[in-house]
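Here you go, one structure.
Only one protein chain is missing from this complex, and each of the others stays in its spot.
In this document, chain identifiers A and B correspond to the written order of the chains, with residue numbering beginning at 1 in each.
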Amino acid sequence: MMKINLNDKILMLIVTVVVLLAPFILQPFAEGTALAQFNAGYPDLLQRIVIFGIFAIGFNILFGLTGYLSFGHAAFLGVGSYSAVWMFKLLSMNVIPGILLAIVTSGLFALLIGWISLRRSGIYFSILTLAFAQMSYNLAYSVLTQFTNGETGLQIRLSDPRVLDGAATNGTLPSTNILPPSLVNGFEMRDTYQLHLGNWLFQFNTGYYVTAVILILAFYLSLRIFRSPFGLMLRAVKTNQTRLNYTGINTRPYTLAAFVISGMYAGLAGGLLAAMDPLAGAERMQWTVGGEVVLMTILGGAGTLIGPVLGAGFIKYFENIFSKINDTVLHHWFSFLPDGLQNFAVDLIHPFVGKGWQLTLGLIFMAVVIFLPGGLVEGSQKLAGLFRRRTKKTGGGPDEQHHPKTTPHVAE
Amino acid sequence: MSMLEIKNVSKHFGGLKALDNVNLSIRAGTVHAIIGPNGAGKSTLLNCLVGKLIPDTGSVMFDGNSLLGIKPHEINQLGVSRVFQTPEIFADLTVLENVMIPCFARRDGAFRLHAFETTEREGGIIEKAEQILIDVTMQDKRHMHAGSLSRGDKRRLEMAMCLVQDPKLLLLDEPTAGMARADTNNTIALLKDIKAKRDITMAIIEHDMHVVFSLAERITVMAQGTPIVEDAPENIKGHPKVQEAYLGTQAA
Partner (left out) sequence: MDAIILQVLNGLDKGSAYALIALGLTLIFGTLGVVNFAHGAIFMIGAFVAVTLNRLLSLSYVTLDPSQKNFLGQPLEVKNAYVVSWFGDSFGNGLINWSVPIAIVVSIPVMLALGFAMERGLIKHFYHRPHADQILVTFGLAIVLQEIIKAFYGANPIPAPAPEAFRGSFDFGVWLGFRPNAIIYPYWRMVYFLFSGIVISGVFAFLRFTTFGMVVRAGMADRETVGLLGINIDRRFTIMFGIAAAVAGVAGVMYAPINSPNYHMGMDFLVLSFVVVVVGGMGSLPGAVLAGFLLGIVESFASMNEIKSIIPGIDQIIIYLIAILILLTRPRGLMGRAGVMED
C-alpha cells in the first residue's frame, strides 16, 4: 500500500516539475537554427497544451473511469468561455471570478444535460450527448445571439461596465490579469519575461504559469478521485453495472457526479481559453471539438492518470508543428535529393502537413484505436515490458500478482 | 417467523403464464430450495424478488417491507443479496476491490460522494474485505484480476461479495451450474459453513439433487409456474406429485 502511494507521489512530482520547467524543456533548439521550428516553448502553444490537458483530464474522469463516451463536452468548454468573457465584460478583467463562474455555469449545464443523457447508456448515451452538443452549438451560433454575439463571437469592448476595474483610462482594450495592474505590475496574463542564454531564448509567461498551477491542481484532484472509493465505484460502473445494482449501489448518481465533475473541468478549460484571449466563439462548441478531446484521451490512454495530458500535449504539439510545415520547408528538407525525386518526396508528404494536418490526425487516431487501444501509456508499458524481459532473462522481475495490470481497456 | 412472504404472485409474458398465483413463505434461518423442471418459473420468481421483473399481481413482503416497485439496489439495501447463475463480478477489478465494493455499499448506502478519501486508508473496509477472502480461502488471490479467475473461483468470489454484506436473505441461482463434482462439493461445504457461522436465510434454485438434499431444510417443487408441493426433504423424495412433474405424466 505504501508503495502505491509512493508511486503517486513520484508521478505528482514529475508532473509538477515537467509542467513548471516546460518553457525550458520544450525549447531545446537554439534560435535561428533549422530545428528551431520544432521548439514548443512559447507561451501561446504551452498554454494551449496545458488547457487542453485540463480538458482531457476531466473527460477521462467520465470516459476513462465509467466508460460513458460523451461527444458533447465541447458544449461545456464553450459555456465556460462565454461565462468567463461575460465576467470580463461586467465585473473585472481579473481572471479569477471569470474562471470561477465558468466552472459553476458549466457544472450546472452538465447537471442538466447529464441528468437527461444518463437515463440511457452505451450508444444511446453517446448519441444523446452528440445531439446536445450540436443543439448547444446551434443555440450559440444563431439563436441566443444576445448572449453569444453569434457568428462574430463574444468580445470585450471599451464600453463594457467592468464595475470593479473602473473606467478604462487610455482608450485601449484592457487585458486579462491575475492580479490587478493597479496594485502590482507584471501580472497581466500576457506578460512575458524573456531570458536569453547564448542563442537560446526562453519565455516565461504569466498566463502560462497561472494555467500550469491550475493544471497541477486539476491533476492532483483527478489522482485523488482515481484513488478514492468514489473512483472505485466509477470503475465498477464500467465493468459491471448489473452487479453494482444488486450490490445496493445506485449507479445513476455516481455517473451523474462523474459527468458533472468532467463538465466542470471542461468549463474550467473554457474559462482558461478565455483568460488567455478574451473572446469566445460558437465554433468552440462544435461537436468535432468534443471529438478532439475524445481523441486526446484515447491517444494518451483512457483510464490512466497521465495519459490524457500526454495525449493533449502530443496532439497540440504536432498540430502546431505539422501545420507550420509548408512546401518551402519541405523543399528545404529534401534539398539533398535530385530535383525530380525532391518534387516527388514533397508531393508525397504535402497532403499530410500544413493544411493537411487533420488527415494525419485522423490516421493517427485510427491507428491508435486499431493497434493500441490502451494508448501511449500502454504502448510505453509494453515497450518497457519487452525491454525488461530482455534484460532480466532469469525471470526475477516483479511478479504479476503484485503488479496487476492497471490500464483497463477502452470499453463501453 | 417468515422472512419472505410471497402472496398470489402472477407474471405473464405475452400469452405465456410464467408465474401463476404463487404463494410461498420462507422461514427465517432456513435453507429453502426451490426445484422443478425447466420452464417451471423458478428464475422468473427469483427475478421478481430482486426487482428485475415486476409481477402483474400479488405481493412480496420481506422482513416487513414490500419489495414490489422498488429498485434492485433498494432491495439489496434491505438485506437481500443474490448470486447469479453465471457469476456477475467486476472482471476488470482486483479480487480485493471486488469485495470492497459491497462493504462500501453496506457502510455508505446507495450513494456517497467519497471522492477525497483514499481507498487504501479505509481501514475498517479493507479488514472486512480481507477477512471474507480468508473465509472463502481466496486471500492469496486478492491482487489478481477477477476476470482472470477460474469459474469456480469466480463463483466463490461472488458469494464472498454477497456474504460480506451480511445479508438477511441470500438468493442463490443454480450456484453449482456447470461445476465439476469436486467444485460442487466445495461449494456445498462452503454454504454449510456459512450457514453454521451466520444467522442467514437462504433460498436456493438448483437442478443438482445432490446439492439440494445436502443443504435444504425445506423444499418447494414448482411446475408450470406454480408451487405444487412444499415439504421437508425426506418427504419430497418419492412424492407422487413430484414424480408427475418431473416425468411429465399429467395429473387430471
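Just so it is clear, a residue touches a chain if its C-beta (ideal position, glycine included) is under 8 Å from a C-beta of that chain, and two chains touch if they have at least 3 such contacts.
Model, not experiment: these values are computed from the prediction.
Undergrad: Using the touch definition from the header, name the shown chains in contact with the chain that isn't displayed.
TA: In the entire complex, chains touched by the missing one are A.
Undergrad: Please identify which residue in A:103, A:210, A:361 or A:376 touches the non-displayed chain.
TA: Answering carefully, the residue with contact to the hidden chain is A:361.
Undergrad: Pick out which of A:120, A:324 or A:388 touches the chain that's been left out of the picture.
TA: Once the missing chain is taken into account, the touching residue is A:120.
Undergrad: Which of these, A:11, A:111 or A:131, touches the one chain of the complex that we don't see?
TA: Going through A:11, A:111 or A:131 one by one, A:131 is the residue touching the chain not shown.
Undergrad: Going by the touch rule given at the top, which residues of subunit A touch the chain that is not shown?
TA: With respect to the unshown chain, the touching residues of subunit A are 67, 69, 116, 119-124, 126-128, 130-132, 134-135, 138-139, 141-144, 241, 287-288, 291, 294, 298, 351, 356, 358-359, 361-363, 365-366, 369-370, 373, 409-412.
We take it that only the chains that are shown with their structure count from here on.
Undergrad: For subunit B, which residues are in contact with subunit A within the complex?
TA: 50, 71-73, 76-77, 81-82, 88-94, 97, 100-102, 104-106, 108-120, 122, 125, 141, 143-145, 161, 165
Undergrad: Under the stated contact criterion, what part of subunit A meets subunit B in this complex?
TA: 1, 4-5, 224-225, 227-233, 235-236, 238-240, 242-251, 253-254, 257, 261, 401-402, 404-405, 408, 411
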